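The complex appears here minus one protein chain, its other protein chains still in place.
For clarity, chains are labelled A and B in written order, and residue numbers in each chain start from 1.
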Amino acid sequence: MAFGSFIKFFMPKDRVFYSLFEEVTGNLMQMGDIFVAALDEKDIDKRTQMLKMLEDLEHKNDEVTHRIFIELGSNFITPFDREDIHALTTSLDDIADYIWGSAKRLTNYYIHDVDDTVRLFADVIQRCIVALNTAIMRLRDMKDLRAITDACVLINSLENEADDIFDEAMSKLFAYCSDPIELIKKKDLYQELEIVTDKCEDAANVVESIIIKYA
Amino acid sequence: MAFGSFIKFFMPKDRVFYSLFEEVTGNLMQMGDIFVAALDEKDIDKRTQMLKMLEDLEHKNDEVTHRIFIELGSNFITPFDREDIHALTTSLDDIADYIWGSAKRLTNYYIHDVDDTVRLFADVIQRCIVALNTAIMRLRDMKDLRAITDACVLINSLENEADDIFDEAMSKLFAYCSDPIELIKKKDLYQELEIVTDKCEDAANVVESIIIKYA
Partner (left out) sequence: MAFGSFIKFFMPKDRVFYSLFEEVTGNLMQMGDIFVAALDEKDIDKRTQMLKMLEDLEHKNDEVTHRIFIELGSNFITPFDREDIHALTTSLDDIADYIWGSAKRLTNYYIHDVDDTVRLFADVIQRCIVALNTAIMRLRDMKDLRAITDACVLINSLENEADDIFDEAMSKLFAYCSDPIELIKKKDLYQELEIVTDKCEDAANVVESIIIKYA
């Protein structure tokens, strides 16, 4: 494909974007794993330490995001449309923000006993991130478009799963929880977790639109 | 107008966008009508069935949205600026999402008795959608720019109306409602309904900016 060959000529400068995106999804993979592990940690001090690691990873992610925007501002040639790079960067950054937002709620709301809904969300989020990492890793050579599309389709179906988890949790909460402060805490935590999967879907949609333009 | 004549030459390919946008607003018209009708339905089973229809329409809308993005990715020629098509598609999709989000809250929060505030919102939303449909239908030939502008101005004033409904409802809620769970339910439902009108305004603003560039 003509445009594909054309961009390869500029490899040294524009390939930096692939490395930066891979750094971001590598970071998100770690965040997903630590978040799931933190939920299983019964010792509150140890759990707090793990959540602190999420804060560090979120800051690290902010820095990579910043570097992508600097590259975007100073590079004339980019591997995909500038607005796609912008949208992808923003949604990946949002994923880190909302994972860290969910973790903070566990601490700030003194939620010590993690319920099944939170675990279900954490599992879906972890699977979304793995799929996103797969898709991003294959953008570099664009050899296996099928694998990229499959990963995006999977993320879309995981986001639907998260919607169902959320709806069922809300319906149960308003049916059985009579303590309003407890209800506020859980409702707010579930919403934050659900947004993580929305942001994964946003990222997947950008990846899909990059693929469409390339194909 | 030069650019207008130029795009007509490419009609077969780029005109698909008009049909897709008209499909979306046609869909939204149905959603607005069903939502208003569901609020008047006293039989909870029947109401649940009507709300289920909203879910189907929201899914249908997701599919059309997806098709617009695919067309946008694969068509070199578009009838308006690409970023306007993107922004318009996103805001129209958000309208469907938040109508469905409002409907789900009625069910998940077990809100059986619909209050006047909800009815006022539903009426404003329905009128916003009718105006949006009028504006979108006239984008195709761009013959009556005045009618498009009028529809956009109307949507802006309806959004202000929705803001006032929201503020008055909040002020009443915090003055008279002493049941915190009741308050949480209503505050959350009203917020979701108010966002529907915000998204209608976003869509109207994109339409207006398309008109400005054309004129």
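By our rule, a contact is a pair of C-beta atoms (placed from the backbone, for glycine too) under 8 Å apart; a residue touches a chain by one contact, two chains touch by 3 or more.
Since this is a predicted model, take the numbers as computed values, not measurements.
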{"item": "Contact partner of the left-out chain, one of B:Thr48, B:Thr107 or B:Ser209", "value": "B:Ser209"}
{"item": "Touching residues on subunit B - with respect to the absent chain", "value": "83, 167, 170-171, 174-175, 178, 180, 183-184, 187, 205, 208-209, 212-213"}
{"item": "Residues belonging to subunit A that touch the chain removed from view", "value": "69-70, 72-74, 83, 86, 104, 107-110, 180-181, 184-185"}
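Following the convention adopted for this analysis, only the chains that are shown with their structure count from here on.
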{"item": "Gap in Å, rounded to a whole number, between the CA centres of subunit B and subunit A", "value": "28"}
